[in-house]
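Please read the structure below before turning to the comments.
Note that one protein chain is taken out, while the other chains of the complex remain in position.
We just call them A and B in the order they show up, numbering each chain from 1.
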Amino acid sequence: MNLILALAIGVLFGCGTYLLLKPDLFRIVVGIVLIANAANLALMSSGLGRGQSPIRPLGEGAVSDPLVQAMTITALVIGFAVTALLLCLAYRIYVTSHTVDLDELSHAEARYERELEREEVSV
Amino acid sequence: MSERLRGRAAAHDLPAGAAILAAAAGFAAVLWGWSQGGGVLELPWAPTLDLNLRFELDGLGALYTLLATGVGLAVFVYAGRYLPGHLAHQRRPPSHAPRFYGLLVLFMVSMAGLATAQDLVLLFVFWDLTAVASYFLIAYDRHEVASRWAALMALLVTGVSAVLLLIGTLVLYAEYGTFSVPELFQRAQAGGMLTLAGGLIAVAALAKSAQVPLHFWLPRAMTAPTPVSAYLHSAAMVAAGVLLLGRLYPLIEPSEALLDGLLVVGAASIAVGGVTALTRDDMKQLLAYSTFSQYGYVVFLYGLGGAKAAAAAAFYVVAHALAKSALFLTAGAVTEATGGAKKLSELGGLARELPLLAAASAAAAATIAALPLTVGFFADELFFAAALERGPGAAAIAVAAAGLTLAYLGRFWAAIFLGARRKAGRVPIAMLAPVAALAACVVVGGVWAEPLSSLAAAAGESTVRAPASASVAYHLDARAENVMAAAAWAIGLALLALPGSWRALARSAAELGSRAGPERLYGGGLRRLNELSDRVHDLEVRDLRTRVAALLVPAGALALLGLLATPTAGSYRVEGVELGDMGLVLMLVLACVAAAAATLPRRHLSLALVLATLGFALAGVYAFFGAPDVALVAVVVETLLALLVLGVLALVPAQVLRREANIQVRGSRRWRDPLVALLSGAFASVLAWSALSRPAPERSVAAAHVELASDAHAKDVVTAILADFRGLDTLGEVTVVAVGMAGVVALLRRGRLW
Partner (left out) sequence: MSVLVQSVARILLAPILMVAFAVLVKGYADVGDGFAAGAIASLAILLQYVAFGPERTERMLPIRLLPAAAFAGLLLALGIAVAPLAGGDPLLTHPPGAGGEVVQLGSLELIGAVGFDVAIFVLVLGATLGIIHAIARQAEDEDEDEDPR
């Protein structure tokens, strides 16, 4: 079971990294979401027990680890807030630079800096 | 018109009144506290880090705090009248005024804190606070390049030397294990470490008091408005340097080399300041050079060592501060009265137009020049007595110094007030009264010096931790101090009467100083730092992905190294899969398929749906993990996130998104990206597998939480953990949510919540 979980985590992480390397801002955000999900899965699978849900009254048998569950909830909520912020940030970048392509953004940034330096020298 | 007046009242008079009240209250409070015999205030700050808030109103603290609040009172009254005209002259709105008073009061408070602090870290904090307040005050005329340059110079010189103070503090802590000043005095023993720490502290103090070679920032700082120069750069902030010397003297005393260093620096400052003051034309510049020359006296006294010299130093600081502030205020008043004349060559003959000002400033100038019937005479008497004890060499330096001082001050006063009569306007009463008050103090002090000398004696006692005395009186006999004083006056009058003899020499000396002096080093050093920074900036990779790769690849290599180096025997187990886990496996497979599908090029809309599938699949995984709470939150979050993604994507025009979706991967990225993804995925898998193969030996934590939940009246253990046992984590989480919303609102709506 642990091998299957590890493989799943690896797949999620790998796909997330692949998306992170794309030049599209929104794909980068999706990549970050995937990596966050991989982390959450890793968190949940590192629980010290797997069985019934930890709600009293408890029955026989193993009980799932409640601590990692609490941590995962926290991680999910924080991931949500950060993703929302990232999406709006990507949108704002689009509004100011009229592009969501990272290559075009780097070129625009370099051009802007060269203009600034030209201004500085001429002043 | 009345609206302008009302606006002016709110912006000027209220803050000015508040500042004056604060200064008066502070002065009264310290006076009362001192009359009650002083006191100690100790509060624990971070006991485990040996940090305490310890303030003590001893002689030294009382002296400097009374100085800061008393001179502050005079300067604030002056500023109340000066600032409106200053702002109007520069066409700035009155709303700039409260900042000025606020900064001045901040400075006064941090000066009081610095004087009474008995903990090194506390001392450092107040030290830097004064530097910060000074920075903003010097750069008050923000639009002037000279002001900004001067403020930066002052901040850099005093700030960098403050770091030396911190290093000295840490050296002492490492050696003796305490930050508290009284304890340090008990534990300190002469040795290399103490000398090192003492040296660092001394350098910081000397930079703050603008001693050679770190003196060049003070004349530049004269671009500040006159009240700032009168307060900070004559009486308070530069006094902080010698305050530090006085406070931490027992740490410097054991080292002869340090004391001799202080002697040399003091004498050099006296010389450089005095000689340059003889050549300056701008009033405030002359006074600036005079200031650090006078503080050279104080440093010289500390270098001489001994109880008498320490008490003399404290006495001298007060005498100088009172008189120098008065002179700066005079310079400002004269500029105001003559409609903007700042140079000595433009002035002259104002004695008959401004008699009161002439008389008051004469008293102040006489104080610094140590003429009788002023408290300055007593100050120099103590100075001569201490120098005599050291030997003839020191005595000669002292006489030369006093002569030089008389010369340049005489030149200053005569150039403004004597000569052919010139027209001048009125000086407002609010600007004249503080000068007159300060002048009255120095004259009264010249007759009845008892309170000041007892305070100075107490300050000397705090410094050398032995009884000290600063008793002064007029002795009409031929004792050594009187002879030295007479000799000094003779020298000074000779220099005044025969200007031609020294003018060329002094001018060339000043030229040499500005050509080859430390200021050139500062400018050159700053320029070179800027170039270095530009070059490093050019090195920086521009591309976001390459930046990320530059981080991840070395990190991955290191992690791989770590994995290879750890013993792997028995660390990778494969657990069996039971039939009951089939649901879990199915959901995992679905999640993986969705993740893989997300990497394929497709329209952004379907990307959002694939993302939602992934989220719900993972929610299913959590449910099968026996975690219904997590599954609920995951489902809800995924729904919200899917709708959010769709909402934001709807804002971007379709063409832009379509172009992105269809973009072809070019060149080396074609094989590089999948390879990197494969490697990182494999790495994550191996790491997770190794971690999951070795569960923690302690399984009791989970069980303990389940047990304790009944105490928390909860049946759902997870909710109990979230809201009760680990509630602080939840607080952090909701803070992130609130900040996230604030960020989104700031980005999209420029901060309007609705």
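Here is the rule we use: a contact is a pair of C-beta atoms (placed from the backbone, for glycine too) under 8 Å apart; a residue touches a chain by one contact, two chains touch by 3 or more.
Just so it is clear, the model here is predicted, and its values are computed rather than measured.
Interface note for the absent chain: among A:39, A:84 or A:102, the touching residue is A:84.
Screening B:170, B:430, B:605 or B:632 against the full complex identifies B:632 as the residue touching the chain left out. Summarising the interface, chain B meets the missing chain with residues 628-629, 632-633, 636-637, 639-640, 643-644, 647-648, 650-651, 711-716, 718-720, 722-724, 727-728, 730-731, 733-735, 737-738, 740-741, 744-745, 747-749, 753-754. Within the entire complex, the positions of chain A that touch the omitted partner chain are 53, 55, 73, 77, 81, 84, 88, 91.
The rule is simple: only the chains that are shown with their structure count from here on.
Averaged C-alpha coordinates put the centre of chain A at 39 Å from the centre of chain B. Listed in rising order, the residues of chain A touching chain B in the complex are 1-24, 26-27, 30, 33-34, 37-38, 40-42, 44-58, 63-67, 69-74, 76-85, 87-92, 94, 99-103, 105-106, 109-110. Residues 542-545, 548-549, 573-577, 581, 584-585, 588, 591-592, 595-596, 598-599, 604, 607, 611, 614-615, 618, 621-622, 625-630, 633-634, 637, 640-641, 644-645, 648-649, 651-652, 656-657, 659-661, 663, 669, 673-674, 676-678, 680-686, 688-689, 691-693, 695-696, 699, 701-703, 705-706, 709-710, 714-718, 721-722, 726, 729-730, 732-734, 736-737, 739-741, 743-744, 747-748 of chain B are the ones that touch chain A when the two sit in their complex.
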